[in-house]
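Structure incoming, see below.
A single protein chain has been omitted from the complex, and every remaining protein chain is retained in its original position.
Up next, chain A:
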Amino acid sequence: MSTAGFNSQNGTGTGQTYANGPSQNPVALQQLPGVSYSMTHQPIYNPMQAKAPSPPGPGPYPSAPYQPVPPVSSYQPGPPLTSYPSSLGQPLLPRPPLSGPPSHTPPQSASPSPGPRMPPAQATPPPPAVSSSSYYPNPQQPMAPAWQYNTAPPPMGPPTSISAPPRGPVANHVNPAASLAEPRPPSSAPYSTAPPPRVSQSVTQPPGPGMPPTSMLGYSQPGTAPPPMNPMVPNAYQPGRAAYGPPPTGPPPIMKPAPPPTGPPVASATPPPPKGDGAVAGNGPQASNSYNHVDNKMAGLAQPGPPGRHLGHYPSLPPGYQNTSAPHGTSSMHPAMQAATQPYTQAPQPYQQPPGGPGPAQLSPSLAAMSLQSSTPEALRVVNLLQERNLLPPTPVPAPTPCLPQDLQKINCNPEVFRCTLTSIPQTQSLLNKAKMPLGLLLHPFKDLSQLPVVTSSTIVRCRSCRTYINPFVSFLDQRRWKCNLCYRVNDVPEEFMYNPVSRSYGEPHKRPEVQNATIEFIAPSEYMLRPPQPAVYLFVLDVSHNAVETGYLNVFCQSLLDNINALPGDSRTKVGFITFDSTIHFYNLQEGLSQPQMLIVSDIEDIFLPTPDSLLVNLNECKELVQDLLKSLPTLFGKTMETQSALGSALQAAFKLLSPTGGRMSVFQTQLPNLGVGALQSREDPNQRASAKDIQHLSPATDFYKKLALDCSGQQVAVDLFLLSAQYCDLASLGCISRYSAGSVYYYPSYHHQHSPAQVERFQKDLKRYLTRKIGFEAVMRIRCTKGLSIHTFHGNFFVRSTDLLSLPNVNPDAGFAVQMSIEDNLDDMQVVSFQAALLYTSSKGERRIRVHTLCLPVVNSLSDIFSGADVQAMTGLLACMAVDRSVTASLSDARDAMTNAAIDSLTSYRQSVLTVQQPGLLAPACLRLFPLYILALLKQKAFRTGTSTRLDERVFAMCQLKYQPLLYAMLMIHPALYRIDDLTDEGALNINERTIPQPRVLQLSVEKLSREGAFLMDTGTVMYLWIGRNCHPNFLTQVLGVPNYAAVPENLHLLPELDTAESQRTRAFIGWLRDQRPFYPSLHVIRDESQLKANFMQNMIEDRTASALSYYEFLLHLQQQISK
């Protein structure tokens, strides 16, 4: 059940509240054990992170593919293969249980030089290790040699211990950890602070933002879980970050009373030399191996052996491009490369280039220049996009970490909830303009969280002038006074705040949960209510015209609601009501005492009125039988209707009238263009123009009826959610306004039919279940405050902007994302850090008024290079997408497309002109922006913005709505889908969640070149998954996973994988199920063959390839380069 995991009841338990002051309920207090108070760890929610631990390597740049490079290979070409079981369908090494014996697991063996330098114990890995290498006559052998080899080069000192840690199933690494402990330089001390159970991980695992040990552990051992609220910043990771912390020019942030030691970077921990040597020396031999590394994109960089890499290049590339991997180039590239593998530990490297490393002498001149460049933080490492083909990390891209002092960083807000496009804020607007990158925030404020501290308090401590909630980034001048971090006013600490309910001690205000957590929820006292908290009220408005009955959605809806009627969030006051409409409006009297529901028909749609105002919305608990009766009879009630007209506008007005006294949620199901009464619309789409039109018309609403109604709804705390199930044009651009301004959500099921589109039906069912049972907040407002000097420019999402920083959200749901464009009004000269605070005040379904507060703290910098090094490419893409949607609607689509391209050109130009000191040919980008052009191209080819391909107007508009409304995590999948090869899933590096083993294949580039007829590939576009079966797909996969004897027998419309009792099938289903579990909506699966109709959809997502109307990635880069050098 994809939805199951999402119904987290955050903080609703009584045990989770903090009592404030000594007089509080002792029971509640007792449930708070020290630090981990009230936090329950729910593994389900760890979306992207969770994926991180993929087999090969730790960070976004796995070290694994890299590892083969070092001299190892010269002795032993084989071993590296083991890390990638790619080409053969054979299952590789069974994943050892986490709790297993301390002996290492195969993947490690393949790994790096450093670890290996271990004692003999390591040298004898268990035999089962490797099976894959086709090269080796003796499959068992490869392991051992690898280790032997590793012992060979003694000179690589202890320091390497951290730099190239293997990371497979990390937990088993006990031995290495122990052995490492000794040589570890003093500066790495932070590592040792890791709690005992995790020690092995924190040592062996290279710090990568994406894969904090905690997240892995979270799955396997929920109990032991990690520092509250900040899974992103596990201990192991910090040392690296610290090194990265002090930007060359930036002043070190000093804000907290006790600034942490930022300095003595762990530099010592990452000695590049071994690798450098490896690259140079090992290249030749490596080449022969590269065959197996075909899939390892990262490997392509490091060990691009010339002959072997038949996959490494674009189909039609200029020669120069293909040659990039010449051994010379790559070897000299090496230092940079290494950086890539270890984004965070790498920083120190420059300061510590050990003598043994590849001296400049070994490098070609241009590369020498490059190595100089690399003396900047990893994020600024220069990447020549035209040469480096394999930029996509094998695991989801992690959010960059702001370079803050460790203690601030540790408690900073989770990037999934709150992130900024620039993790280093420029000091002035002119600096920001110079950098030419958008500044904005992306929020997912009501996200279902696994750990959420909840505080009950009679006084909520806030700044007296700006009303900021007290947060971890304020400073305490002394025990009784604190200084607001947004307006800098000095406030008094109230008496009650002196008492800490967690430790039950007095006089430690800075230990209070409010000051320890960047995300916190308050139970608000009565000052925060304008009226008594409203009950949960749900009104369903159903289209029952002929068209609607044809689609058969009523059955599904009624059944879903019947199934979930007890799971609707609410309390004893919950009310429900139903309205159906075709050319007339039908109300249902469900008053207690009636023997059956009574239908009341109002045919005067011009002047709508409520026939019996008080019995149409009824208490669910009191009238449950009547409601159930109604739901059972509804589908048949209209079975014979011949009414084709739809008076949606009037129905909405009626529903608004019904709901306006209380507020609540209106769910509208519509299957055709409303064509009667107020709000009637005309078809504006000309199907013939879909592909040919130069500019897309009719993206803006045709009438303001829906917008005005939505504003009225918003004023009465009514949100409208729209479910559009239609084969024909419905003018979503106009209809969508009803949800957009009332903070509702839009669901669209094109061509929904109960028989013809089973995949849609399944998706509708799952979406409904989630929709009906998810958490909901009523009569909400969200205010976003930021440090003086910054101001909010524009909001993106579904809401009504009530004042410059206040959003009115009649309903808030956990699946809504928001984006905010910021501008810098006053210079931030004397500030080290700035903070942003989003406070969401809502009424829970239980009638409690609550405030959820998120605070994000970011450093201020004054040099362009620091700004660039802090760029968050995904957040930028998400924000640009929102801006481009606005622009397409208010100006034109071509405008928006040009502007997006220009955004990429501008930022790269600015980088080249202002940051790069050594000019080189090529298209240069800092490492942190290396994916920017790819994402921009992906946006240009996204359904919302593409031109030249036939796209239905409604689908385009829906894609636009989604881009603005989806949280970044899911929006990124829509923009740049993930492609996996799944016919050779193995348990290597798999996750272990709730006793299930989830394989972790690597993410492939979206290019046909990555496909092979022998394989099966899964493309995950967020809402849809395509499973493409190659013509010559291994029969093993067909029989074991699809349950068909051969390729020809794969059914045409397969959308469910059969539940076979084979290991392959279980793995595949586990993987797909895991992907689905991570998101609140239900992606439908389509199995497609070469001749399937859906193949076109699949291929359209191959964004790196050329299409009839759009550039290939390489051509796009050339275009950018041309524009930049102009």
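To be clear about the criterion, contacts are C-beta pairs under 8 Å (C-beta built on N, C-alpha and C of every residue); 3 or more make two chains touch, one makes a residue touch a chain; residues count from 1.
What we mean here is this: contacts and distances are computed from a predicted model.
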item: Chain excluded from display, named as in UniProt, from "Cornichon family member 1", "Vacuolar protein sorting-associated protein 33A", "AP complex subunit beta" or "Septin"; value: "Cornichon family member 1"
item: Selected from A:637, A:899 or A:1111 as touching the chain missing from the view; value: A:899
item: Hidden partner chain, touching residue among A:418, A:800, A:818 or A:1071; value: A:800
item: Selected residue (touches chain absent from view) among A:647, A:784, A:1029 or A:1124; value: A:1124
item: Interface with the undisplayed chain - residues on chain A; value: 433-434, 436-438, 700-705, 707-708, 711, 715, 741, 791-795, 800-804, 806, 821, 823, 880, 883-884, 886-887, 889-892, 894-896, 898-900, 902-903, 905-906, 909, 913, 1123-1124, 1126
